[in-house]
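Of the protein chains in this complex, one is absent; all others appear in place.
What follows is subunit A.
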């Protein structure tokens, strides 16, 4: 509102100047009995100064501001002591030096001239490196030595200095834009005092700085002719150091600039906001213009000319209006403490911020928090003591595009998007905020990453309520961290490879697959949860509707598009219709969704990781059928999953006992937690940080390991229909998983150990060690965990016996012969033949089996 006042004043500055001067001086004298002295001082100053004094009037009329200034004045000495002391000494010295009348913000020691000077200094001299986000871990030492890194940064800055805001002004001049976005973090880095003044005294600072920038702009680009009417430039500050949680808004925030995040739940239509009312006397046609004061127009009770009472009537079409919009902002679901209902806050947006965001958008608002008294009891004898609070919006930033956890390619695209947005004249921001996570937090995370047991710790912290299944959790962790997206330059053929890891969990009912899914979808950036049964193809991809108002065809995104850059959890994958499933082919490899409907042909990005869970074909895993038959999904789809977990609920003593113990302990009240876990938000931060800042590269050593691992897998497959055979896709998945694994450690390099773990994960997932390659069935006895200790001992003993037997023969020895030999040595019964088989299988590293004969590898 203040800003609008300013503009109206600026516009009519020349014509009005003289008349207004007199008027407002009178007004200010009448207005405030309390402040009479200050006011009269101000008036004196006004007479001396030229243009600025008009500015001053603007500033001082609304009384809320005065209250605020004083409120903040009280706080000043306590909270921002050092800054203000600096300021004071500066102010004092200035006074001594210049020895002239100094203008101050009312009730403070802030000098208007000083602020102006420093602001222009900031605009002229603020420099930034081009636009690259600062890589936080840019070398191996980066973790250890933060200072060194910052030095490096400065060097970088030296190389690519540019005056950001001067460039912006140039753009404004070229494109006739009407606003200048100012990143308050830049201000903070450049001039801390200015930053604090700005956010604490916005009611003074905003009109003042708006005015200054216009003056400055005019000096910089003088108007070519009288007819050259320019839009008046507004300053839009954004990106505060701190974001206030909506719940914590309280009276102390009133009349300060705050940043707040939320979800827009409703927008009103554009409201004409009365700025200046035009009254005319019904008797003598004498007219009066009344400007808005404190958000109100006071109707003149009698005509100044003919002294008739209640004769003044509002003439609508001669009043001045401006646009305004009422927006309701609600807390985002993740900001609501458990068991509580969301809070909402009212916003007012003006001019070209109107309709910038729509209901459902997640936004970050920067604005001034205001309160206005409300009188419900209208009798003069009673007063209702309630205030309405709202935020006067200065800047809106849609956060949907850059949510936590976006990886690099997205960041690039984001920047492109933002650039585009700015060029198109939208309110986009020119500079990406570099860090979502504060410095201390960052240190903490890096500290955490150095723990030797970080891998286990994180595994344990993922869905701690779910017992065991560590390997599945490790796989899901890799998915959360994700591999690196690879893009090839145009010269080498272009194209990109996905870094997202897809996981399928196929298992018996009651193995807490759904619980895992719901945990993941809650912590994952942009997690979306759907059930296969309830999803249709369009529900997952995108559908075309006709907007009821405009009759235009509108594309609405489905689950997969919505979870772009996130994880889409699909439960009951097997119960999905074939048609629906078929659209996943495109999503899972190309990571796009193509739509060709109702005149809209387009390809949408759907860079999602998919975490699906399914039941085996016959609901329970049938050990008599092969793995492929059990999963019963087309191989084209299966090969797109990087990890396929078979989760079998097999009755066996050891696991059952552990399970029983676990459950029983749950049931006694206050069970003790057996291990320390990371709190959920630390885990989320850790993951987001890694995704954002760590991009491991594969070392040469690891490359060879990868190749070997792949070859081994390829050999295992045998190419039959009954096993899941390794395809080149598997090599890619190995790479992705090892990258993700390196990310868990915040490591810049993919080490051999990452590769080993990746290979192990893939093997374990399919329980490949237990699959009989000829029949494709799982040898249920072989599932590694399913052994009693005595059994394992027996196998161990058997191994040594067998190795004796085999080594006695040079040419190799058949199974029957081994049995016979063993029989000779010790009286083994025929029933123990499976022990022998297993022992042989365990020895496969050293023993080779060809032509029905076993012999040691040379």
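Brief remarks follow.
Assume a residue touches a chain if its C-beta (ideal position, glycine included) is under 8 Å from a C-beta of that chain, and two chains touch if they have at least 3 such contacts; residues count from 1.
Criterion: contacts and distances are computed from a predicted model.
UniProt records the chain missing from this view under the protein name "Mini-chromosome maintenance complex-binding protein", selected from "Epoxide hydrolase N-terminal domain-containing protein", "Mini-chromosome maintenance complex-binding protein", "N-alpha-acetyltransferase 35, NatC auxiliary subunit" or "SWR1-complex protein 4-like isoform X1".
Only one residue in the set A:266, A:451 or A:797 touches the chain that does not appear here, and it is A:266.
When the missing chain is restored to the complex, the residue among A:299, A:355 or A:456 that touches it is A:299.
Note on the undisplayed chain: of the listed residues A:125, A:170, A:372 or A:708, the one touching it is A:372. The chain not shown here is touched by just one of A:340, A:440 or A:810, and that residue is A:340. Although one chain is not shown, part of subunit A still touches it, namely residues 32, 34, 63, 66-67, 70-71, 74, 245, 247-248, 250-251, 254, 263, 265-266, 268, 271, 273-274, 277, 292, 295-299, 314, 326, 328, 330, 333, 335-346, 359-360, 371-375, 377-390, 463-465, 509-510, 515, 519, 620, 649-651, 653, 656-657, 659-661, 663-664, 666-671, 679, 681.
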